[in-house]
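All protein chains but one are shown in place.
For clarity, chains are labelled A and B in written order, and residue numbers in each chain start from 1.
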Amino acid sequence: MPVPVLSVRDLSVEIPSRYGVMRPVDRVSFDIAAGEILGVVGESGAGKSMTGNAVIGLLARPAHISGGEVWLMGQRIDTLATETKRRIRGRRIGMVFQDPLTSLNPLLTVGQQLTETILEHLAVSKKEARQRSIQLLQEVGIPAAAERIDSYPHEFSGGMRQRVVIALALSAEPSLVIADEPTTALDVSVQAQIIGLLKRLCRERGVAVMLVTHDMGVIAEAADRVAVMYAGRLAEIGSVRDVILTPAHHYARGLMASTPLASLGMRRLRQIPGSMPRLGRLPQGCAFNPRCEQATQRCRVDPTPTLSDDPNGRAACWYPLKGTI
Amino acid sequence: MISRISSFWASDIGWSFRGSPVAILSAIMVVVLLMAALFAPWITPQNPFDPSELNLANGFSPPLQENPFTNDFFVFGADNQGRDVFSTILYGLRISLMVGVLAVAFGLVLGVSLGLIAGYVGGRVDSIIMRTADIQLTFPAILIAMLIFGIAKGVAPIEYRDQVAIWVLIVAIGLSDWVPFARVVRGAAMVQKNKDFVLAAKLAGQGPMTIMFRHILPNAMSPILVIATISLALAIIAEATLSFLGVGAPPTKPSLGTLIRVGQEFALSGEWWILFFPALTLLMLALSVNSLGDWLRDALNPSLKS
Partner (left out) sequence: MRTPSEFTVPKDRRASDSLVSVLGLSRTFDVSPPFLNRLIERLPKRTLKAVTDVSFNVERGTVFALVGESGSGKTTIGRMVVGLMEPSAGNVLIDGERSGPDSRRGGVQMVFQDPYASLNPRWRVRDIIAEPVVAQGGKATGIAEQLLEKVGLSADDAKLFPHQFSGGQRQRIGIARALASNPKLIVCDEPTSALDVSVQAQVLNLMSDLKDEFGLTYIFISHDLTVVRHMADRIGVLYLGRLVEEAPVEELFTDAKHPYTRMLLEAAPRMDAFGREASIPIGEIPDPISPPPGCAFHPRCPLATEVCRRSVPAMQPVNKGRVACHHAL
């Protein structure tokens, strides 16, 4: 088996606060192979963005990695010095965030930002860098790229801006792209364009993509595999078809069933009672047990189940589901 | 009251307060000075403005030394007329704090009302109010205060002049410090008036007064509190400056500024204490109120919260 592009092992993030130590990410493990899109899905506060930030090394103090390992192309990156980490981040990991304006400098033209990044990370001449920038802009679908390269970010529409950010993320030819809610701020028609673009680039360039989103529809459209997070823990991981059609974790099943599409033609939507517990107030045992219909004494008392407690290795649940929803 | 204090202690603000030695020290300082001013008649050994309690033989008694003629003892010494400097400071502190607090209250009510109207109504009303504020800002506060003071002095009959002086001082300082309140409240009103809860209130049929004072104002309280604290320090200093220049509190009702003006006449002739102790008190008062305001601004700033 080839070495995965990204390998995360038992990653934990802790935030010390006056209410005690919170753990927004708790022993999360997953791999992403080249050319694969892993969707990380969960509700707000599930720890999905924090996981992405921990992988890149962009945690804002006082949050910090408290355990586990992050391997990129066979190299351990979470223990590197800050400066080395910064270089790796620019060179081998590309980032796309929800709001394209946060990743673009409003005072520089798009071309300046692209060529600067290319020159910093690749051994090319200035002229070549500009040529590459134009190519990149064409590749992400910006019409008249050769002219628009000298425009400023505010001269682009929201969807076009997100394309520029994707071009920027790809400019140093990274092996991993982390996209954090890249389509959430966009309209439906533009969202479809951006998802299509991500899929195409991933396939053509063999980039590994970690796609963080709360939208199951986006995951279904784009991802190859899905990791479902709940209260900082990995609840389920598997191929997109398996997780959506035959979820093994009770939370994952509830999540799929509560989307309006899954309840087409029914008068009421299926719903999960309650809401996700706050980080400081996780229940004992499985974090989902207060909302789970099938919770037993074991779920309330025993330490949190992990993926290895499921014979199929898919769900962190004592009683994984079999069969369809 | 006790539950209020304990809930403050447990809140985020209380947490920030406990972690800031400067804030704690300033708060203690302010409370001590406030209490001293409030209970001055009971704390002070004499009423320095009751001539029957004074003894001219005590004139220029140095601090912490027994007067050889009267055997009286003065902690901070005595002035040229035999007044206990400690007592004059506490009485002066009363005037200074009263003028400061009332001036800020006046500026606050004026600034908050005008700011709310400017921000909520907008358009031409907003332009008129804010341009007035801009024009006012181009004159130094002291100049405005002196102007108002001069006019009032000319208008008021001589026998009332000393009584009126304090109120003129309050209005003059208050009129010169309403602008920061108006600006910050206007900004908050412009943000809040587009929030959905204001739309919901309109939909419920609430009038503009209710929306301004019950919906928008409570959400602008933090910056108002910060500005009020910092303005208090500035108002106290402004009062002292005016009194020092002789256009403030009259010598019959001296504030700290008046005391400093009187004291500086003796500073170079050896009786330093008449100037030094009032000046030190003013410094500590202004400094502690100002540091409290600084801390409050940081503690209430949402962008600094985690």
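The working rule: a residue touches a chain if its C-beta (ideal position, glycine included) is under 8 Å from a C-beta of that chain, and two chains touch if they have at least 3 such contacts.
Because the structure is predicted, anything quoted here is derived from the model rather than measured.
Engineer: Return the single residue from A:149, A:195, A:231 or A:248 that touches the missing chain.
Structural biologist: In the complete complex, the chain left out is touched by residue A:195.
Engineer: Which of A:11, A:28 or A:256 touches the chain that is not shown?
Structural biologist: Hidden-chain contact among the options goes to A:256.
Engineer: Touch as defined at the start, partner being the missing chain; which of A:62, A:217 or A:280 qualifies?
Structural biologist: Within the whole complex, the residue contacting the unshown chain is A:217.
Engineer: Applying the definition given at the start, please give the residues of chain A touching the unseen chain.
Structural biologist: Interface with the chain not displayed, on the chain A side: 43-44, 157, 159-160, 187-193, 195-196, 214-218, 220-221, 240-241, 244-245, 254-256, 258-265, 267-273, 275-276.
Engineer: Which positions on chain B touch the chain that was left off?
Structural biologist: For chain B, the residues touching the absent chain are 195-197, 199-206, 210, 215, 218-219.
As a working rule, only the chains that are shown with their structure count from here on.
Engineer: From the C-alpha centre of chain A to that of chain B, how far is it in Å?
Structural biologist: Centre-to-centre distance between chain A and chain B: 54 Å.
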